Structures are given as structure tokens and as C-alpha cells.
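Read through the structure below, which is laid out as C-alpha cells, and then see the notes.
Presenting chain A:
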Amino acid sequence: MSALASPLLVVVLLINLFLLGTSRVRAAITGAAAQGVLLGVLALVIDDALSGSHIAVAAGAIVLKGIAFPALLARAIRDLAVRREIEPLIGLVPSLLLGAIGTAASLLFASSLPLAPAHEGSLVVPGALATVFTGFMLLTTRRKAITQVVGYLVLENGLFIMGLGLLEAMPFLVEVGILLDLFVGIFVMGIIINHMRREFGSIDTERLTSLRE
Partner candidate 1 sequence: MHYLVHVLLVLALPPLLLGIANRVKALFAGRRGPPVLQLYFDLAKLARKSTVQSRTTSFVFRAGPVVALATTACAAMLVPLGAHKAPLSFGGDLVFFAYLFALGRFFTVAAALDTGSAFEGMGGAREVTFGALAEPALFFGLLVLTRLGGAVRFAVVLGPGLADHWVEAAPSLVLVAVSLFVVLLSETCRVPFDDPNTHLELTMIHEVMVLDHGGPALGMILYGAAMKLFVLGAVVVGVALPASSGNAWLDWLLFLGGMLGCTVLVGVVESIMARLKLVAVPKLLVTACLLSAVGLVLLVR
Partner candidate 2 sequence: MVLAALILVPLGLALVALLWPVARQRPWLLPLGGVAHLVLSIVAVAGRPEQLTPWLGLDPIARLLLVAVSVLFLATSLYTPGYLALKPGRDQRVFTACLLALLGMISAILAAQHLGLMWVALEACTLTTAPLLYFHRNARSLEALWKYLLVGSVGIAIAFLGTLFLAYSALHAGLKPSLVLSDLVGDAPRLSRPWLHSGFVLLFIGYGTKMGLAPMHTWKPDAYGEASGLVGTLLAGGVSSAAFLAILRFHKILVAAGDGAFGRQIMLVAGLLSIAVAAAFMARLRDFKRLLAYSSVEHMGILVLGVGIGGGATLGAMLHLVNNALVKGVLFLAAGNIHRVYGSKRAAAPEGLTPTPHEGERGEAADEADRPPPSATSPALASSVPVSGLLRRLPWSGALLLLGFLAVTGSPPFGTFVSELTIVRGAFATGHGAAGVAFLGLLFVVFVGMGSTVLAMAQGPAPSTVPAERRDTLLTIAPVVALLACVLGLGLYLPAGLQTAFAEAAAWLEGP
């Protein structure tokens, strides 16, 4: 475990809070992109030894999470002329507060789990959990479909952090499959958002409530 890992993870956590606090869609996308790049770097520094798979994963993360997805999403909002997330379902300040509480809870939960010697004292596990939680928060509190996709991205970022600790458990092929799935998933979501705009003239998910009991 490199000494660089923990500071990087702290930055990741700060980006989480930023994402929860921002009301601008573009800023959220940029934040997610930054987080993606940071994760790529993290992949390079997480283990003392640098193997081929580390490099490949790092490259994949930077290209997809840092560049491709944000670009895709940015394109979508350019077409849509969406600028601002209107007030989220529970307000920005409460969602920030909840995010902070969630981060604290993640730390507590992670500390209740026994860590492998390599991760003793590191922020990998709590950082991963906190990021997953942040993703969840974005998904449940943001009205715009596009912000929800950002939330999903952040959630996946959390998983990525967790996965970094276990790179050797994942064969390369599976790792590629995971990234591919993620890519296709985001892509499909992008397509749906596009259709949504055509069908409803908006990507406000509040409108998507006609299917119910």
C-alpha cells in the first residue's frame, strides 16, 4: 500500500461531498470525471508492485470513467440545454448533511470489519463504502435523469475502489467484462435519456410516474 493512496482517497471523499452539494449538472459531471481520473491514478499506486493488470485497469478507468462517460453525458446535456439541477428532492443542505453522516457511518461500519493486514489503517474500504453511499444518495435525491446517471457512475466508482484492493482476485477477462458492462450500461442509459427527451420533452424523472398501482 503506497503512502499516496490515502491522500488520494481523501480527495475522492471530498469530491463526493462536492457532488452532493452542487446544484449544477455540468459541475457534477466534471466532478465525476475528476473522480474517475483519480481512481485511475489510485490503481497505479494502490499496490507496491506494479503489474500489467494494474496499468490496464488504470488506463481503462481513466479513459472510460475520466473521459468517455463524462463526454457522453456532457454531450447529452448540451443537446438538452440542461444547466441546473432544480432543487433536489430533499434540498442541497440536507443531502450534504446526509452525505456527511453516511461517510461517518461508512467509516464506523468499515472499522467494525476486520481488515487484511495490507489495508490496516488505509481508507480503501471506508472510502469505497462512502462513495457507494454517495452514489446512492445522488440516485435517490436527484430529479434529472442525467444526474441519476452521474450517481450511478459514482456508485460504480465506489465499487472500483473496493475492487482495487482485490485486483488479483479478478481475472483480467472478468475485469474487462465489468468495464464493458459498465460502458454499455451508461451508453444505454444515455440512449434512454435521449428517447426520454423526445418522448416527454424533458428528462425530469418526476414525470415518469404513470406506472403505478
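Keep this in mind: a contact is a pair of C-beta atoms (placed from the backbone, for glycine too) under 8 Å apart; a residue touches a chain by one contact, two chains touch by 3 or more; residues count from 1.
These made the cut because all candidates are chains of the complex that A comes from, given by their letters.
If you're wondering where the values come from, they're calculated on a predicted model, not measured in any experiment.
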Which of the candidates 1 or 2 touches chain A in this complex?
2
Seen from chain A, its contact residues with candidate 2 in the complex are 112-116, 118, 125, 128, 132, 135-136, 139, 145, 148, 152, 155-156, 158-159, 162-163, 165-166, 168-171, 173-174, 177-178, 180-181, 184-185, 188-189, 192, 195-196, 199-200, 205, 208-213
